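One chain of protein is taken out of this complex; the other chains stay put.
For chain A:
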Amino acid sequence: MSGLRILVPVKRVIDYAVKPRVNRAQTAVETASVKHSMNPFDELSIEEAVRLRERKLPVEEIVAFTAGPPKAQDILRTAMAMGADKGIHVQLDEKDASQQLEPLGVAKLLKKVVQEQKSNLVILGKQSIDDDAGQTGQMLAGLLDWPQATQASKVDIEGDVVTVTREVDGGVETLKTKLPMVITTDLRLNEPRYASLPNIMKAKKKPLEKKTLRDYEEKFGARLKTIKVTEPPPRKGGVKVEDVDGMISKLKELGAL
């Protein structure tokens, strides 16, 4: 087998610690002047790719990819500071409805990128914490007709044989398959590193290709129409009880016991 050519798609999302607010028009979640960062599952993807190299596997190249607004460039720099060799940024115009990508559109775009970059391993997060769809990796694997291992908590590569332990309902399962393939990361996979200042400086010199959707011959149009976005119904304020007896009697009153 030739070396590993790893593609790591990353997404810029509202920071996980921020409580999202629905906008007044009920069309979306307020994103202006809200802290954004790399999707936490994507940090794990980058970390895993870098660790494969550190494990002395024949990693030829780690390419970080994102499709997003101009500001998404920042997370590509972060990915490069963590160890990715180069970045590709497909700039989207957020105001242009035809450039609102859904997972299927992203998967189609990634298929093109995989072919162009001759990637043989794509590591994605298992879901983005904004739309919580959890689809892109599986869709990409389907479009490429490659094997997939989702929700990976352990990845071993030997030659072109890949052994992946997956988080499933009730425990874990282990699969064995062959490159090229698609892996999606679960939180248990690793502990992402912090980019050090020297590495952040170095990342500024790494190549970053800028592209637009027009560079890819494919239709990415949206298939879903947002009817509305609302706040979830608030829970009614509860009571505080003094002691355990109070808790038991209150639970009985509520019919929970």
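Note that in this section contacts are C-beta pairs under 8 Å (C-beta built on N, C-alpha and C of every residue); 3 or more make two chains touch, one makes a residue touch a chain; residues count from 1.
What we mean here is this: contacts and distances are computed from a predicted model.
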Per UniProt record, name of the chain withheld from view ["NMDA receptor-regulated protein 1-domain-containing protein", "Electron transfer flavo protein-like protein subunit alpha", "Light-independent protochlorophyllide reductase subunit B" or "Trafficking protein particle complex subunit"]: "Electron transfer flavo protein-like protein subunit alpha"
List the residues of chain A that touch the chain left out of this view. 14, 16-17, 19-20, 22, 29, 102-104, 107, 126-127, 129-143, 147-151, 153, 163, 166-178, 186-188, 222-232, 235-248, 250-251, 254-257
